[in-house]
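A single protein chain has been removed from this complex, and every other one stays in its place.
Labels run A and B following the written order; every chain starts at residue 1.
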Amino acid sequence: MAKAWRWFHQLGSPKYLFQKTGQWLPWIWGATLILLAVGLYYSLWASPLEARQGQGHTVRIMYIHVPAAALSMVGYIAMAIAAIVGLVWKMKMAFAVVRSIAPAGAAMTFLALFTGSVWGKPTWGTWWEWDARMTSELLLLFLYLGFIALHASFSDRSKADKASAILAIVGVINIPIIYFSVKWWNTLHQGYSVTQKGALAPEFQVPLFTMLAGMYLLFAALVIMRLRAEIILRNQKSRWVMEWATADAKKVTHD
Amino acid sequence: MPSLSSMSQSQDIQFDGLYAHELTVSRSENVLLEDAELHLAPATITYLYGENGTGKTSLMRCLTGLLQPDDGKIYWNKKPINHPESGYFQDLIFLAHSLSMKNELTIAENLTFYAQLRCGGSYNNKELQADISQVLTDLGIGGLEGRMFAELSAGQQHKVALARLMLEPAKIWILDEPFVNLDQKTRGWLAAKTLEFKAQGGVVLFTSHHHIDELPVDQKVGVEHE
């Protein structure tokens, strides 16, 4: 426990975090590329087509759509957790993490909406259907964009961090409420659902889980890259950043 | 909110009055103060000076608890200011640059509101209204109680803000530029009242661009750029 605490405190140090993430990043990128290559091969070529509903090749969209949708939710929850850490323990690096997740989360939400729409055209015959999940994703995208807009509207970074952290927490309390409301509203109007009930056949499972793992890692890699940029931005005046900027980047990482 | 530092509070603070310990304050990545110590003892007047933009106001706002310091603790009579038993916010009057008065209320209504907010129902309303009339007369704006705040001249508005010092019981005054744009007579009045407050054991911290001849100070604190 004491060890975990110490580690937690060390992570609060920008320099330590920057060095550690610098060490992790190549490994994460490597694993991401391998998993995505394998996953995409399976999902785009080697997996069977779904026979029912005559969906044909469109089922392959699922392998992108499902991970993107999952990450859009997970990303927001992670933002809220980091926001709580930042506000309660006054840990500045946590705010940098919150800010770094936002663009990647928004991108995943957009990707989920886009693939959902492309999938919807052959399935429903329309680009947009007010389906419960799609509508929730749309509102989630608004929450992400609101967060980014709020953070960008302050000249004082520490105020921006704290105010948008509160917004992230308020948002995460609202996500289940929004989801429940939209679902209820949708059944009222006899909507459709993209995802069919029932267990996924095993031949779909392998590519889906590979893609899920790959996309999670991709998300982590994007967040970490953004986080490193944030750390440099926020510590411009520190000596180690000056040294890092002038000297060879590698040297600092292996200090 | 859980506080990790609650254990370190057990160290004994020997100082009465306001005591800031290892205070670090920054504004938008600029460190204004680092590990600063400041002690404002009872019955003293402290003059805080420094160029514009050096963080005088930030330091003041930190001492009022409005601005969170990056590091360090502030004690009021040996208790952290946020500790419920310190009673700091009951004892403090902070007059900021902005006058904090509503344009839509009359002078008497504005002053009554703050007095009631501080004292609750304990202030008899009749007494309070009489006190308000008295203070306004002393300040040379007697008879204007019923006027809307917005209708006053800038100088008169400033005097209304100062009137709060006489109407609300306190033990510490933190005043941001209280002497700026005051006429000779009101400067004299404010200096006299400040000395009176000091004689009763009050703590005073004020900023000013110029030295105030009327007001002998016990302590001068400078904030400077590195």
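Here, a residue touches a chain if its C-beta (ideal position, glycine included) is under 8 Å from a C-beta of that chain, and two chains touch if they have at least 3 such contacts.
One rule holds in what follows: contacts and distances are computed from a predicted model.
> Hey, which one's the missing chain according to UniProt: "Urea ABC transporter substrate-binding protein", "Heme exporter protein B", "Integral membrane protein" or "Probable glycine dehydrogenase (decarboxylating) subunit 2"?
Looking only at the record, the undisplayed chain corresponds to "Heme exporter protein B".
> Which displayed chains does the hidden chain touch?
A, B
> Quick one: say which of B:Y19, B:Y47, B:F94 or B:F197 touches the chain that got left out.
B:F94
> Which of these, A:L11, A:L25 or A:A163, touches the one chain of the complex that we don't see?
Final answer for the missing-chain contact: A:A163.
> Hey, which of A:F142, A:F209 or A:W240 is the one touching the hidden chain?
A:F142
> Which of these touches the unseen chain: B:T44, B:S86 or B:Q116?
Final answer for the missing-chain contact: B:Q116.
> Could you tell me which of A:M91, A:L150, A:V206 or A:M225 touches the chain that is not displayed?
Going through A:M91, A:L150, A:V206 or A:M225 one by one, A:L150 is the residue touching the chain not shown.
> Going by the touch rule given at the top, which residues of subunit B touch the chain that is not shown?
Interface with the chain not displayed, on the subunit B side: 61, 64-68, 89, 92, 94, 96-105, 109, 113-114, 116-118, 120.
> In the complete complex, the non-displayed chain touches which residues of subunit A?
87, 139, 142-143, 145-146, 149-150, 153-156, 159, 162-164, 166-167, 169-171, 173-174, 177-178, 180-182, 184-185, 188
Here is the rule we go by: only the chains that are shown with their structure count from here on.
> Distance between subunit A and subunit B based on Cα centroids, please, to the nearest Å.
Computed from C-alpha means, the inter-chain centre distance equals 47 Å.
> Which bits of subunit A are touching subunit B when the two form their complex?
Counting only subunit A, the residues touching subunit B are 88-89, 155-158, 234, 236-237.
> Note which residues of subunit B are touching subunit A in the complex, please.
By the definition above, subunit B touches subunit A via 1-2, 4, 27-29.
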